[in-house]
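All protein chains but one are shown in place.
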Amino acid sequence: MNLDTIFVPALLVAFPLIAAICLNFLHGKDRVVKAVAIISVVVVLVLPWITDAAVYWFGGHPQVENVTGGTNIVLSKLNLAIVYKYAAIQKLFIAILAILASAAVLIHFTERVSGVYVAMIMLGVASTSAVIMADDIFNIFVFLEILTISQAALVIAIGSIQAYKTAIKYLIFGGIAGSSILLGIAILLNNYGLLNVSDLNRAITLDIEAGIPHALIVACALIFVGWLFESGMVPFHIIKSDVYSKARPSVAAFMQTQTKFVLVALWVVILRLFYGISTFNALVLGVGILSMVFGVMMALKQTEITRLLAYVAVAQAGLVGVGLGIGTRAAVTASIFHAVNDALAMAILFLSVSVVLHITHTVDMRKMGGLLWKTGYVPFLCLLGIFAVSGMPPFNTYQSEFRIITAASTAGYPELSVLIILTSIATLVALMKGFYTIYLKEGQDYLTDKELTPVSYSWGTEVFMVLLVAICLAIGLTPQNVFPYIEQFVQTLGVI
Amino acid sequence: MSLETLFQPMCFLTAAGLVVVGLYAVIFMDNLLKKIIGVTLISDGVNLVLITGGFNKIVAIISPEQAENGVTSVIYEGLKEYPEFAAQAAYPLPSALVLTSIVISVSIFAIMLAIAIKLYNHYNSMSCSVIFKEVDE
Amino acid sequence: MYEKFFEKLKQGEDIAGAFTADFQMVLLISLGVLLFFRLFTTVRLAIVASFIALLLVIRAIPLVFRVSKEHSDTFDSMLFYFALAIGLVIVLLGGI
Partner (left out) sequence: MIPGYMLMGYIFMFTALFGSVLALIQRDLMKSVILIGLEGLAVAFLFQTLRAPDVGITQAILGAALLPGIFAITVYKTRREEE
């Protein structure tokens, strides 16, 4: 029983699902839940590195040779079952996802850990890695719905009335956006009879030579709206940032990573299906610009620290959308690289806020202050996080934002590079405002009543923040061990 | 345009009708439960679209040489021996998809109702204007 | 322009980041118009249009507060934007 038959890409999705189901059943018994949670977190962390890059056909039958060497390439190769592609970039995405999932689970390990909470995080890992790897649009739709449910459940875990209101809004929008994606898939299925993305890609290229059919445009519009919801773009950035700010900060770090990776994965699918439509890239660009600008604008005006970070996360997702919208190969590589970097950098800030929330129990920035000397290394790490998010040189986001800006100007949109630069400056202003209100302002009431020796908060947060800063620095100083994989991935797309 | 050939377009129309009614309910109805019913109607309508797509032979995978001589819809080679069954068979793929899609929409529906009960207990009113009033408590 | 911000401050609005946000909004509108016209019409027209846009925006300077009012969390505003998004996407992709 050699290893590569066990550690197959499908296991990356199957194992977290099994872990989620077991944890759900063990809800009552705390000790067992903690043990199973630790085991599942460790395995999820290790799995991406063990499974080697491969294309995995469910049910084992590879592409069916419709006709040998037929001149007309229409559907000469046909993927009958669901196909999972697991290459270097998917490994990168899922490895980062696993790190943040373990952060979300292990940070609150000191208090009572509820089985369902860890189960929902495992469900999130399973569905996001499935969306990243899957090559079959219906499989992606199913796991997007599971993703919506798990994120809503993680928001409900807080238990406050605000959380319930946000969860119901999120579920209603998730239901509608999911149905619109399914309607798009239904139209594609009725016209082409296929579900596999690469087959559809070939079938559509043949179909487009004779002019773009209206059905294709409506299907693209519907799936595009679904993509807007999943990635928190313009009309849905309010509900998305609401979800981030209502969930626990360590969970919000995990969720914003999910959203950015789903954004990139879904965009790749939509591009391969609908690149024929002329205004497609312009639409992605417009949506990216709007969500970037509105995200930062709202971040500047917020009074709650978690809402501020949520809007900054949405703005960075908008920046990735802009990069994808520009459409040249350099821009797309840079924006995928930026999605990876920004997921890491934002996580640092969310973790630092989780410590602050742990102490002050309030989100409102007006009631915070004076925590600089009370929380050990966290303020210093938070400062590094702020530099990381706004793209200061030693960090990784500098590498990617710099590449996006150059790609934007070389692609003939100098105005875009000006806008992107101003957005990163405005992000720095917003985050500095947050940093000042938390740490530098003079002490507040909660400080005086109990004399705060170095406050007891879970040391896990500091460990994870140091780890994330180290990764950010590592990628920032040596981008060449991450960037070429992304370039190969973009070349294999073959569509840009 | 006998009633028989009209059956499939009519099914598409009912599905479209269901989706429109569902969307109307979600957007314009003030009661939270009515909005949740709207979401169910939309997902029912979309499932109906999926199934009616596979009703008769509109959907068929055309092998390359058939595409050359302009074949648009084809009976599967394997079904050559049963011509009357092949003539009426529906395309099996959508019905497999709709099975999962129905189950998913039921699970989302159940969670939404649970939250609706929780919100009712707090606000003891089901109308969205009361629950989602812009209040900074 | 300053007194507009000042009377906003009197209303107890938190305007710490409002200046940068406003500057960003001005830049978005003027550059957006510039980019849009440059791509679809002659460059000269683009420059003229962007100046006009700049003047209009400067007159209604405290844009941020209007924008943030639009961003309220209520359900109906979100649904309205959702319906707007679907319509816009279908039209822009050339469906009609």
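Note that the chains are named A, B and C in the order they appear, and that numbering of residues resets to 1 at the start of each chain.
The criterion applied here is as follows: a residue touches a chain if its C-beta (ideal position, glycine included) is under 8 Å from a C-beta of that chain, and two chains touch if they have at least 3 such contacts.
Keep in mind it's a predicted model, so treat the numbers as computed, not measured.
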item	value
Visible chains that the absent chain touches, using the contact criterion stated earlier	B
Hidden partner chain, residues of chain B it touches	2-4, 7, 10-11, 14, 17-18, 21-22, 24-25, 29, 31, 33-34, 37-38, 40-41, 44, 47-48, 51-52, 54-55, 88-90, 94-95, 98-99, 102-103, 106, 109-110, 113, 116-117, 120, 124-127
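Note that only the chains that are shown with their structure count from here on.
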item	value
Other chains in touch with both chain A and chain B	C
Per Cα centroids, the chain farthest from chain C	B
Comparison of B-C and A-C (more C-beta pairs in contact)	A-C
Where chain A and chain C are represented by their mean Cα positions, the distance between them in whole Å	27
Of all residues in chain B, the ones touching two or more other chains	26, 132
Residues of chain C whose C-beta touches two or more other chains	73, 75
Chain C residues touching chain A - in the complex, by the definition given at the top	14, 16-18, 20-21, 23-25, 27-28, 31-32, 34-35, 64, 67-68, 71, 73, 75, 78, 81-82, 84-86, 89-90, 92-95
Residue ranges of chain A touching chain B (in the complex, touch as defined)	66-67, 70-76, 78, 138, 141-142, 145-146, 148-149, 152-153, 156, 161, 164-165, 167-169, 171-172, 174-176, 178-179, 182-183, 185-187, 189-190, 193-195
List of chain A residues in touch with chain C within their complex	169, 173, 176, 180, 212, 214, 217-218, 220-221, 224-225, 228, 234-236, 238-239, 242, 277-280, 282-283, 286, 289, 293-294, 296-301, 303, 413, 415-416, 418-419, 422-423, 425-426, 429-430, 433
